Every structure is written in C-alpha cells, then in structure tokens.
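Here the complex is missing one protein chain, while the rest keep their positions.
Labels A and B are assigned to the chains in the order they are written; within every chain, residues are numbered from 1.
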Amino acid sequence: MKVFIDPPNSLILFDLVEREGHEPLSTMAAIQEKMERTEIDMPPMNISLEDVMKGLKYAGIEVPSGVRGRLAVWGPMIESAEAAIIMEDCPYAFGCVGCHRTNLMVRYMIKKRGIPVLDVNYPNDEDQARDLVVMIRQFLGGLK
Amino acid sequence: MIKIAQLSCGTEYSSVQYEIEKAARTVGANIVHPDVSASEINAAVERFGFKPQSPQLRLMIARAVQLADKKYDADAVFIATCFRCAEGALVRNELRRFIQDNTRLPVVTYSFTERLKAQQLMTRMEALVTIVTRKELLARERQSGITAGIDSGSSTTKAVIMIDNRIAGKDWTPSGDVIASAEHVMENALRQAGVKLKDIEAIGTTGYGRYRLGKHYNAKLVQEELTTNSKGAVWLADRQRGEATILDIGGMDNKAITVRDGVPDNFTMGGICAGASGRFLEMVSKRLKIEVTELGALADKGNWRNAKMNSYCSVFGIQDLVTTLGDGKTFEDVAAAACHSVAEQVYEQQLQEIDVRHPIIQVGGTSLISGLVAAVGEILGSKPIVPQNSQYIGAVGGAILSSGFLEGM
Partner (left out) sequence: MSAERETRIIVISPASDITPDQVTRTIHSMGRKVTVKESCYGAVLEGERDVVREVIAEIRKLDANGIFTKVRAYHAGDPRRCRAHHGTRPGFAQLEQEWGDLWKIQHGLDCADRGEKANERKTEEKLSVERFKKICEVK
C-alpha cells in the first residue's frame, strides 16, 4: 500500500515503511521525478513557476509562495495515499519540511482524507524507540 | 569570485532559487550556503534568542551565527524569505540587524514571491558586489578633472558636468528615448560648463539606461544607482563622514540606503505597489490639474488629517482622491494627504527593512516636492536634509566615481 510519511523526507520513516513491504510516499521520490524532467532547467529542484501555481489548489494567493510550492509537491501524494504515519516532535525538520505552517496544513490534509493514520512521537530513549517500531509494524501489518 | 552568503527560507519551493543564483552570477558573484552541522543549530538559536517554529528559519539563524563567528567566510549577505510570511519577516529583519551588529559584511534583505526574476535582483546584487570589490573607489570624497555623470532614470534623464570638485553644468529632461534624452541633457550641460564632449576625461552612467549609455559614450563607469546615489548624496549634503540614511522616492522604485563614511552598508529597494512612488504624485497632480512641481507648495498649505488617503495601490489611491474631492475637501488638504500617504507607505513598506540612521538625506526629483519632505520628516521625527541639486545625485555620483579612474593616467 502507498503510505504517506510525515515528515515526508524522513530516513527513519521511509526505511521502516519499506521494510514492511509498503511503498513510502516521500519528498525524495517526488523530487526525483522532477529531476528527470529535462525540459525544465530550474536548479536545484526543478520546481517551476507552474508547479507553484498548482499549489493554489490547496492554498490561496495570500499564502506565501514557499507554502504553495511545498503543497504542490505533497498534495498529490496525500491524495493518492492509502495510509499515513505522522511523527510528531521530530528534533529535525529542515529543508523541505522547514516551514512550520506548511507542516500544519499537511497534517490537516492527511486527516481530512479519512485514511488510516498512525500518530507517533519521535523517540527520546530506547524504550520509546521500541514502542515506535512495534506500533509502526502493527499498523503496517494491519493494512489491507 | 565574490561569495554572497544566502540565508533564506522558501526560495527553492517558490521556484526562485535559480533566479537568485542567476542574478549573482551575472554580476560576478557566487551564492554560497554557510555550512552548519545539526548539532550547532540549537545552540545558535539559543544564542540568537528568537526561536521560530519553522525549522528552516532556525537553520537560517545558525548560518548567520557561523558568519558572525567567522567560522564561514563570505563577502556579503543576502537574506530572503517568502512575501507574506510573518514569521519569516521577523527573522529576516532581526538577522539583518544581527549580521550588521556582528560583522562588517554588506547585507541586503528581500521578500520574494514566485514571480521573482533575476532582473529584479540585479541592481541589488550589483550593489553588494560593488561594495565588496570597489571599496577604494567608494571611499573617494572628491571629484577631479573634467568628468560627466548621466543618470537615465525611469521618469527623468539627468546629466552633470563636474570640474575640479564643483558642478559646472547640469540639465534634466523627462525620459524618452534613452540615447536621445541623454544627448539632449549632455549638450545643455556641456554648453553650461563651457566644455566640449571631447574635453570630458571620464563618464559615469547610472539608472535603467546605464548599459546602453555606457556603450554609447564609452563610459569609464557603468554603475547601478544605489552606489552612485549614495556617493552623490553624501557629496551634495557634505556628509562624507559619519552615518546617514539616503532616501530617494523615485518614479518607479524607492531606495533607502544607509551609509557609513560615505560607503553604503545596507539598502532596500522596493516598489511592488505604486501607491508609494513618485509616479503616484504625478497622477495626483494631473487629477488636480497642476504641475507636479506645484504640488509641494500646495501641500504645505494643507492638512493631511482633513483628507483620507492611504492606499497602497495608485489606482485605489486615485479613487480615494476622487472621493475626497467629491466630499468637498480642498486641493491643499488633498495634496498634503497625497504626500503623507506616500511618505507613510515608504515608512511602512521600506524603512522597516533598514535601521534608519540620522540625518536623513532626501534626494531625487521628489525631494523637490516640499510637502513630501515635510511628510517624511513628520513620520520619521526629524526633518530630512535636502541638499542643493538633490535631483542630480545619480549623475553627480557618476561624475565623482568615474573621476576615480583618472588617477595614474
């Protein structure tokens, strides 16, 4: 199943989802597709003005361009996701997940879809890490 | 290669990173991102004291701290965040202050939309590079020899002939064809100065038409207007030493430049909304059926509080004007309100991007509109200095700086 991960660029979530035989929907994969578009030369991420305009589907013109550009990347992934895992309190979140307002909107969009969602917290110690892995395995194992 | 450190949030997802890098490359600079390791970010944010929710803004802070601590070497700083992001705007401005307090690096801030094109950044990037590469030239306080400066602006074209540190000839005309307008004002300025074009030892061009004119006149100096205006302003106002803020409310875009000993160290250049431009005052004059040169004196007799005008947009601004006149307000009050409206918006939209240092030297064609100068003074708390020939700053700056190329000849 297609599982949207949040933060969408997390190595930990990507790996845990893939280990359980599901397809993680991540920023990296979406940007990798854009990288292959040779007709566009907008380094470093090949995000074009048209991409940012597509973000208007999710947020109005009064919303900063960076938010709309990000939503244009994640919106279609959230729409195609069959499940999602949201990890809260991450001590990291740079680059594509660098905008807090976008992150709030992404979580809202996931919840609005009505798909199965697992909310977990970033682990602070070994016990919490065990709980995190066990819960994710249970969640992914239960997806049909 | 000049290294411009970029501290930003949202540029890549707004599809403008490429434009930023293109603008930098065009003026011979390279955009760099100060290296920072994950473990340094929290400590940097703690030290800075402002803890934004957005992690990318925290990364921006950590990168700024690297520059302040001289752990990363750069020549200038470009700080940019998304237009309309409050959190980004707060961090952008405070980081600019932090960089200025902790380094001697020139810095420019910018808030962008997805429509940003390299062309819009060129003047800013060029000015940053000039500050870094032409320190000696910028430190020049006197003009020598026989030189000319031509300022090809969006509204007017100005020419000045300088001989041994004095203005010997000058002229201006509304801008039409770039070359024809320049030739016209040069001819008159040369006649006034009593010299021929062949006698001119160096020419400096500035303004929108600077490249074409530079080629046409084989100019020694082709320079963006932030640099020439600041030099011209401190020379005209005799404020070569110490600090000052130069304010130029232009026909199309406004410039506010802070200088230290005549050398610019921070500037803002804007003009998203025409309600804050000299052009708006031209439109108001037209509606009042007076010359724009008469607007200032009219405004001096009025009281802006009697007429409500405060639109960001020139079109809505004129709508305000029509309504106000319809209500029976006097031309004097309306003229004062128009001047106040422009001054207020320059303050709201632009002067927040720099730390205003006194004295304020108001220059450019609009500095001749006394009502506007009075309005700026009222809003900023002290009356700006308007030097003689204030509309010629760009041309004067061009003439002074180009004479720097004569030495050793």
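What we mean here is this: a contact is a pair of C-beta atoms (placed from the backbone, for glycine too) under 8 Å apart; a residue touches a chain by one contact, two chains touch by 3 or more.
Quick caveat, the model's predicted, so the values are computed rather than measured.
Enquirer: Using the definition of touch stated at the top, determine which of A:M1, A:I31, A:M53 or A:L143 touches the missing chain.
Expert: The missing chain is touched by A:I31.
Enquirer: Just the residue numbers, please: which parts of chain A touch the chain that's not shown?
Expert: Touch set of chain A with respect to the missing chain: 9-12, 14-16, 18, 24, 26-36, 43-45, 91-98, 121, 123, 125-135, 137-138.
Enquirer: Residues on chain B that touch the omitted chain in the whole complex?
Expert: 30-39, 41, 56, 59, 72
Note that in this section only the chains that are shown with their structure count from here on.
Enquirer: Hey, how far is the Cα centre of chain A from the one of chain B, in Å?
Expert: Averaging C-alpha atoms per chain gives centres 42 Å apart.
Enquirer: For chain A, which residues count as touching chain B in their complex?
Expert: Touch list, chain A to chain B: 41-45, 47-49, 51-53, 62-70, 73, 92-101.
Enquirer: Mind listing the chain B positions that touch chain A in their complex?
Expert: Residues in contact with chain A: 9-18, 21, 38, 52-57, 59, 82-85, 87-88, 112-115.
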